[in-house]
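My questions will all concern the structure given below.
Every protein chain but one is kept in place in this view of the complex.
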Amino acid sequence: MALLNDDRLFPADETTRAIARRLYQGIRALPIVSPHGHTQASWFARNEPFPDPVKLFVQPDHYVFRMLYSQGVTLEELEIGKDHIENPRKVWRTFAKHYYLFRGTPTRLWLDYAFQELFGLTDRLSAANADHYYDVIAAKLATPEFLPRALFEKFNIEVLATTDSPLDYLADHQAIRSSRWKGRIVPTFRPDPVVDPQSPGFADNVRALGALTGEDTFSWRGYLRALQTRREFFKSLGATATDHGHPTALTEDLGETSAAELFEQVIKGTAYAADLEIFRGQMLTEMARMSVEDGLVMQIHPGSVRNHNAHLFARYGRDMGADIPAPTNYVEALRPLLNRFGNERNLTIILFTLDETTYSRELAPLAGHYPCLRLGPPWWFHDSAEGMRRFRQMATETAGFYNTVGFNDDTRAFLSIPARHDVARRIDAAFLAELVADHRLEEDEAADVARELTVGLVRKAYKL
Amino acid sequence: MALLNDDRLFPADETTRAIARRLYQGIRALPIVSPHGHTQASWFARNEPFPDPVKLFVQPDHYVFRMLYSQGVTLEELEIGKDHIENPRKVWRTFAKHYYLFRGTPTRLWLDYAFQELFGLTDRLSAANADHYYDVIAAKLATPEFLPRALFEKFNIEVLATTDSPLDYLADHQAIRSSRWKGRIVPTFRPDPVVDPQSPGFADNVRALGALTGEDTFSWRGYLRALQTRREFFKSLGATATDHGHPTALTEDLGETSAAELFEQVIKGTAYAADLEIFRGQMLTEMARMSVEDGLVMQIHPGSVRNHNAHLFARYGRDMGADIPAPTNYVEALRPLLNRFGNERNLTIILFTLDETTYSRELAPLAGHYPCLRLGPPWWFHDSAEGMRRFRQMATETAGFYNTVGFNDDTRAFLSIPARHDVARRIDAAFLAELVADHRLEEDEAADVARELTVGLVRKAYKL
Partner (left out) sequence: MALLNDDRLFPADETTRAIARRLYQGIRALPIVSPHGHTQASWFARNEPFPDPVKLFVQPDHYVFRMLYSQGVTLEELEIGKDHIENPRKVWRTFAKHYYLFRGTPTRLWLDYAFQELFGLTDRLSAANADHYYDVIAAKLATPEFLPRALFEKFNIEVLATTDSPLDYLADHQAIRSSRWKGRIVPTFRPDPVVDPQSPGFADNVRALGALTGEDTFSWRGYLRALQTRREFFKSLGATATDHGHPTALTEDLGETSAAELFEQVIKGTAYAADLEIFRGQMLTEMARMSVEDGLVMQIHPGSVRNHNAHLFARYGRDMGADIPAPTNYVEALRPLLNRFGNERNLTIILFTLDETTYSRELAPLAGHYPCLRLGPPWWFHDSAEGMRRFRQMATETAGFYNTVGFNDDTRAFLSIPARHDVARRIDAAFLAELVADHRLEEDEAADVARELTVGLVRKAYKL
């Protein structure tokens, strides 16, 4: 018995499936390029064993515990938010008993992959074998083959990007570079804590930014210089990209004077809520300006209503599975930035969305025109078999394949990285096989595109 | 010759089709659980023969006459709105002549099913055989096998819910319960006439509510108590659910004082239009509060622009096929209610939509988090083969199967109930077969899910 079938996610039609198999064989073993994610550099700096199965698979993964929560399991039962899990075996049994809830979800695909490929488990997880699973996983995690660096190599990762606060000293990144280990792990400059006035502790963050750079960050010019300085620092440790998680995709292009005045109100805390949104929009354009100069690739991830569940937020804080997508506009929102920098040849902006209606209506038409724009892969809830299929079906005809940038695993769950890339490769192979089967593409072209989608386009877009 | 093929709606690929056939066999004969619909309790209380073919198939079915109207047939020709059809055979011939218009629509599937399975007709309806159809149907309707209770039993209906005004005495429901007949028919509490100030006769309705309950329904507290009393009455006759058909999904959570003040203006008729919307939103939250107490399941059906055709509305009134869906927001709209009651374990709210863009963007992420939320099946225009497929493809990966609640037939057309459930079972079997064929699910799991989608989840969600 096995959890994984070699033909999983391939089209059912035999002719098409055979094409998909061949295309997948051509990309299966290519290295993993992971330009956007949320693993921790400290794992690789310290190279200590990963903790128990619950700390690994349940606690950090909001895809997992949000589903359990939606079906009546309490966060207390799962010991969410605790530093030390008191009864990990009990939590694991609760998880195992509810594993059937993940039928038809990507979480099921990712977990089964890790269970079988990493831990050699081949019976479907259930209440009956929960303890066996727990014991096998716990035992393997204690072996040298499961240390972070060993897994990084086993996974054949070419480069792995983390996501970091501009206030981060990047000590772990420095430690990795100073070590003899040759794994390539690079930071990503995510300035939200110092450019979004609604970030927790914004004013303190801006003050800390000043302390870190020696700039007067309470003046507009000093603030901008400080950001530039930090970007340079990130670049010196290998960063090639920035990331921006604003509520919307709004951009602005205020004149110097207006921008400085707005900044003053924002920093004093006297700005209206609508002005805070304008400030965020202005900062996207400032970031684009700096990118034109220093070459860092911009990623824009808009459209999530964060912390929708007030009760959970009050009790547990952020990232409790209660971030919900909202309709997102790009056409008017991006216009100020694009009117300023949209035709720059040395600028790359990668757009993401949680609103799939924008794929064919806005994003593909924009990316199929502006030289600076590329489309990021399906994000978050849409990082799934059906989600990827919809993305290719809705974006390809207008934007083509070459205005996309390959796959992002975007994960905190290090062990799921090979599984996630494998799903993306299989869905791309399946989609291309369908184009070959109905004669929209020749198979040699499809094989070429498959390699581009796997490694070529991501290396190029992210300058890796 | 036959109107129905045993493999209808199954995937074309032979391997996948074989899986779908097996899954369907496991659910084909399960009883019909119908928790939401618009049949009339009086049919089963009186158990009199259904009238002629036109009264049965054409006049009550806005899916049918809206299509004919869109192609130039007048409502006069169809004798719509008349109590007594003067020339039913002529109307039937008009319908038969235009039957080709329904090619590719669910109406065609439903009607062919009824024609063949109930009336033994196997030649496609057309002008040529219109009279034969008419005669066969009219003759059968006069037989005891076609009396409402006999059909209810033949259809293998476990429970059938009607939709009722809070002002309804439910005399027919009482009569059914007092009779020896054991068919389970339950009412549903639909308070729109007394909570939506833009309902026809709103003030009179509130007055009638007072008369019915002995409460002063022109005071906020008396009004709320009266609603509670009527909910209890509905429960005493078997109701397990309420239903709410607001223009939007807006909810509010005003304090007691503000709510009372708003109610006073609303009841006096001095409130602005925007305040009426706020009042409806407040009433959804009040209904949720009562549901936490009395356990009635809430159904929210927002997003229909009613009576879009002013001319037809003036002449024929409501339900003339001119209700048109509009974009609907859930994320911000539901926040006030969810912030108050979203984490309650004994509350169930079933969300419906006419805006398919919300499946993957808003509804699945919400239902995949909040313990009280479940997703209703595709509704109205989307109660169709392609509509159901899109629902499963867009909702499953984020919400899973277990945050959905099975099928609603939602129909006035009693004879179409088995056909509608059969379409749903076939599409679920087809969807699951595809997951099995590309190895996202094992067949034993798919068989289990199929049974849950057919009877398990609906019984649980609606407490039936």
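Labels for the chains are A and B, by order of writing; each one numbers its residues from 1.
Here is the rule we go by: a contact is a pair of C-beta atoms (placed from the backbone, for glycine too) under 8 Å apart; a residue touches a chain by one contact, two chains touch by 3 or more.
Being a predicted model, the structure only gives us computed values, none of them experimental.
Within the full complex, the residue among A:226, A:373, A:388 or A:405 touching the omitted chain is A:373. From the options B:181, B:218 or B:381, the residue with contact to the unseen chain in the full assembly is B:381. The chain not displayed touches chain A at residues 11, 13, 15-16, 329, 331-332, 335, 338-339, 342-343, 345, 357, 360-362, 364-371, 373, 393-394, 396-403, 434-435, 437-442, 445, 448-449. Mapped onto chain B, the footprint of the missing chain covers residues 4-5, 7-14, 66-67, 69-72, 100-106, 108-109, 124, 305, 308-312, 321-327, 354-357, 381-382, 384-387.
Just so it is clear, only the chains that are shown with their structure count from here on.
The rotation that brings the Cα trace of chain A onto that of chain B spans 120°, given to the nearest 5.
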